[in-house]
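Single-structure report; data block below.
One protein chain omitted, others in place.
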Amino acid sequence: MSTQPYVPAPPLVKGDHDFASITRLVTDVNLRPTPKAWYLFMILANALAGVLLISIGYLIWEGTGIWGLNNPVGWGWAIINFVWWVGIGHAGTLISAILFLFRQDWRTAINRFAEAMTIFAVMCAGVFPAIHVGRIWVIYWVFPVPNQMYMWPNFNSPLLWDVFAVSTYFTVSLLFWYVGLVPDLATLRDRATDKIRQIAYGIGSLGWTGSNRHWWNYEKAYMILAGLATPLVLSVHTIVSFDFAVSMIPGWHTTIFPPYFVAGAIFSGFAMVLTLMIVARKVYNMKDIMTDDHMEKMNIVILVTGSMVGFAYMMEFFIAWYSGVEYEQAIFILRATGPYAWAYWTMMTCNVLSPQFFWSKKLRRNVGFTFFISIVVNIGMWFERFVITVTSLANDYLPSSWDYYSPTIWDALTYLGTFGLFFTLFLAFLRFLPMIAIAEIKAVMPQADPHNYNEETNEYHPPKVEVPKPQLETV
Amino acid sequence: MSASETNGMEKSAALYGMLAEFRNPKELIDAAMLVNKSGYTKYDTFSPFPVHGMDKAMSLKKSKLGWIVLLHGFIGFTGAITMMYFMAVADYPLNISGKPFLNGPAWVPITFELTVLLSAFGAVFGMFFLNGLPKLNNPLFSVERFKKATDDGFFVCIEADDTQFETEKVRKLFEEAGATHIEEVYD
Amino acid sequence: MTQIFPKWTNQVPRQLLIGLIVVANVVIFGVWYFFSPEYTDVGYAPEQPVPYSHKLHVSQLGLDCQYCHTSVWDSKQANIPATQTCMNCHNQIKTDSDKLAPIRNSWETGEPIEWVRVHNLADYAYFNHAAHVNVGVGCESCHGRIDKMEVVYQAEPLSMGWCLDCHREPEKFVRPIEEVTTMGYSVENQIELGKELVAKNNIHPPQYCQGCHY
Partner (left out) sequence: MSETTPTTTYWKSLNELAENQEYKKYAEREFTENATELNDGVSRRGFLRVMGASIALAGFAACRRPVQKILPYSRQPEDIVPGIPLYYATSMPLMGSLVGLVAENHEGRPTKLEGNDMHPASRGGTNAFHQAAILNLYDPDRSRFPRKDGQRASLEDFSTFLSEELGRTTAKRILFISEANSSPTLAAQKAYLTNTYFDNAEWVTYEAFGEENAFRGTDLAFGSRLRPYYKYDQADVVVSLNDDMLSATHPNNVEYSNQITGKRKVTSTKDTMSRIYAVEDSFSVTGSYADNRLRLKASQIPAFTFALAQALSEQTSGLDAFSGVNNSFVGHEWISALAEDLLANRGRSAVSAGLEHAPEVHAAVAAMNVALGNAGNTVDYLEVPHAGDSVETTFEDALTRLNNDEFDVAVIVGGNPVYTSPELAQAIGKVETVVHLSDFYNETSKAATWHINRAHFLETWGDGYSFGGTRSVIQPQIQPLHGGISEIEFLSMFSGSMAKGYDLVRNTFAEYYNDLDAAWVNILHDGIDRIDSFAKPNVRVTSSLGSAVAGALNQTPGSGMEVVIRPDASVYDGRFANNGWLQELPDPMTKITWDNVALMSPATAAQLGVENEDVVSVTVNESSVTIAAWIQPGHVDDAITLSVGYGREGIGRVANRYMDYTSGGSDTYPLRAHNSLFSAGSVSKTGETYEIACVQDHHSLEGRDLYRQATIEKYKKTPEYASFAYIHKYEVPGLKEAAAKGEDEPISLFDEQVYPEYEPQWGMAIDLNSCFGCGVCIIACQSENNIPVIGKKEVKRGREMHWIRNDRYFVGEDADNPQAVHQPVPCMHCELAPCEQVCPVAATTHSNDGMNQMTYNRCIGTRYCANNCPYKVRRFNFFNYPKEYLTTGDDPDIIQMAMNPEVTVRFRGVMEKCTYCAQRVNRAKISAKIETGSPKPADGTVKTACQQACPADCISFGDLTDPNSEVSKIKRNERNYQMLEELNTRPRTSYVAKLTNPNPALA
């Protein structure tokens, strides 16, 4: 890197910050006394989480029947929510891993944040496969545990693949996140004044010193993890999509599902990151770090993935027609015109139409609009999963078995409750952990580069930013 | 090596080493080169972020982490295959949808996942192992200024049990390198 | 700056790791042993309303199992004998024993005797005695050395795994049909004899679920 001519990008950190100011900007959030507002929101979140606990308790007490499921439609909101949350849970690892491999330095501003969201989203997702089964008390049978029955799980089952995929994804994301946290926890340890924080952060940072011998292994490890997480993140939603694609139900039995699900996952994940980021950066005035450039870049990803999803929808129809399978054709026509058309068209509007606004640079950089779209997108993605899961089951091969699915209040409450869980965790994260990867941010600041220092005086001279024209050609 | 170094610290000499602070990454690199050239081996440099080119400056050897990860990945891969073969073919073969007991395609996802999982374990825990972490108590922590090492401070420390270590020589060396602040670290 | 953690804390991680490994092993072993039917069920010997001694009746008096458990050859159940069966002898012998009072009482009133069930197969498993004894599975193989039992107790775990042991390798257990009720039967060439019997009696024990669960 040192040899080739340095092409200055627009600075990733706005405002004239030095290392210390960055440290303060980020860590003060965790060290300053807790604001009232935080308690307020925490209580709200906890209340919602309580709703989740109650709905689960009642579910275990009464049985799956409290949900709106019926005979053709054996999977309802539980699975929809599972896929939805897992999808959201893709952004974080994707940002930290793939963008890292692509040397997208701008990721450093949001990766910590996004990874946290990922982990919490996956936790919310994990709730559903666990509780949706009829006999929760024997769910451990899906794990290959030796037992007096000599029975083993069935490795042909996509659900079992899911068990491994999701748990692996969760573990690896967690490790990845933690590895990134260690140096910043050390920073907090060293800035903390009260004993409790010192001990807590002290343990968390494992006695990190910032030794460059450590940094050497550390960067290696981080690189390898990124390399591992990249195929992993793609595999997770691929395998989730197998739950449908491997079955033989018209509308499920579709080879396009893996790429289409992954695109959808990135789509919804980025939207969720934006939703949270736009609020967080306002509240904690991190505009210098999470800049509008970030927002714009992410909007471009949303535009691209949104269009990919749209393309996938068209492809489904085309293949259904092209395959000549009457059942496939029937289900897709029914989706658009049948009893669930309302859901289908909501999905189309939110997922395919809404992102198209981001062709305009002005809208891409418009905070309010971005916030709005980011929410619309996630509504749309929920409906996508609804359309896939429910419509296919409700109208499959034998018309005699067709039946309409309508959820009960308990379906809704359980879903609502997971938001409680999510925000409880997320608020705790904002309060106690650095929401920006401090060390990484510092590393991408111009001051961090020895070349930006005068050979003789060792004084820092900021890199010249040329006029953007040649830059346009080079990029 | 750093692991061995920390172990060396076990035989607690009163004087642990000499710590010098520098103003910025550039100076830190120069200092590191200087110390390295003057033939010290038991020394280390500290910065709030990895400084580019430090590996050359300190002439650090290539990390062994890659091999650890590969080993773990291999264990994960073979482990998965063996597990599924034992359970689905050897121990209790059940006729499921008339599929063959050894159902290769169906085993791909789980094999992949377990390989990745084990590799990740290798990477993370291997890294901590190589760095001799966790190590909650460190002589350097008793130096007040050293807190800056995780904020905006750049330090070099030469340890007392380096064969060439002599307090004065080291202090002079640091002064040449332009250290803003030099101090002895006691354990 | 003072150290947050004293020196000894540097040893803690290593100790924790070792401790964790030890605990994990203990737990796994504990579950494996104490939660298994071998531990929970084997040796279950409830007190019976009548202190009937199989030891006495089988080894001293030499009664054959079928004398009382008549239906074992044709029914899924090996019946508990009717009071009648007891009375066949006990209207002559020990007619005044207090121990036998419940028997006589039952005989007079017609009220059944409430024997306590000892061998209780796991729920949802169907077991058919006839199907087993008719191909040479000895009483002993599941019920143990009844002839040595003063009080009947459960000798085998009766767990699915235990069933499968035999269903997978019947040759290790089957015996000539005429030896079914023999106690303490054993031959040194069990395996090849077993193989012959398996072939002769055309024994294919089901290992598919519906063999036992429906």
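Per-chain numbering from 1; labels A, B and C assigned in written order.
Just so it is clear, a residue touches a chain if its C-beta (ideal position, glycine included) is under 8 Å from a C-beta of that chain, and two chains touch if they have at least 3 such contacts.
Worth saying up front: this structure is predicted, and the values here are computed from it rather than measured.
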Candidates C:122, C:151 or C:166 - the one touching the absent chain: C:122
Sole contact to the chain not displayed, among C:60, C:79 or C:97: C:79
Hidden-chain contact residue, picked from the options A:21, A:46, A:64 or A:458: A:64
Chain A residues that touch the omitted chain in the full complex: 61-66, 68-75, 132-135, 137-139, 141-142, 149, 151-154, 156-160, 163, 243, 246-249, 326-327, 330, 393, 396-404, 408-410
Residues belonging to chain C that touch the chain removed from view: 35, 37, 40-41, 44, 46, 71, 74-77, 79-85, 106-107, 109-117, 120, 122-126, 128, 130-131, 134-135, 201-202, 204, 206, 208-211, 213-214
Touch list for chain B against the chain that is not drawn: 94-100, 103, 105-106
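In the analysis below, only the chains that are shown with their structure count from here on.
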Contact-richer chain pair (by C-beta pairs counted) among A-B and A-C: A-B
Averaged-CA centre spacing for the pair chain C and chain B, given as whole angstrom: 58
Chain A-chain B separation of Cα centroids, rounded to whole Å: 29
Multi-chain contact sites of chain A, meaning residues that touch two or more partners: 150-151, 189, 202, 207
Touching two or more other chains - residue numbers and ranges from chain C: 4-5, 10, 164
Complex contact set, residues of chain C against chain B: 1-10, 12-13, 164, 207-209
Touch list for chain B against partner chain A, complex: 1-2, 23-27, 29-30, 32, 44-55, 58, 60, 63, 65-66, 69, 83-84, 87-88, 91-92, 94, 96-97, 99, 103, 106-107, 109-110, 112-114, 116-117, 119-121, 123-124, 126-128, 130-131, 133-138, 140, 146-152, 178
Chain A partner contacts - residues on chain C that touch it in the complex: 4-5, 10, 32, 36-37, 157, 159-162, 164
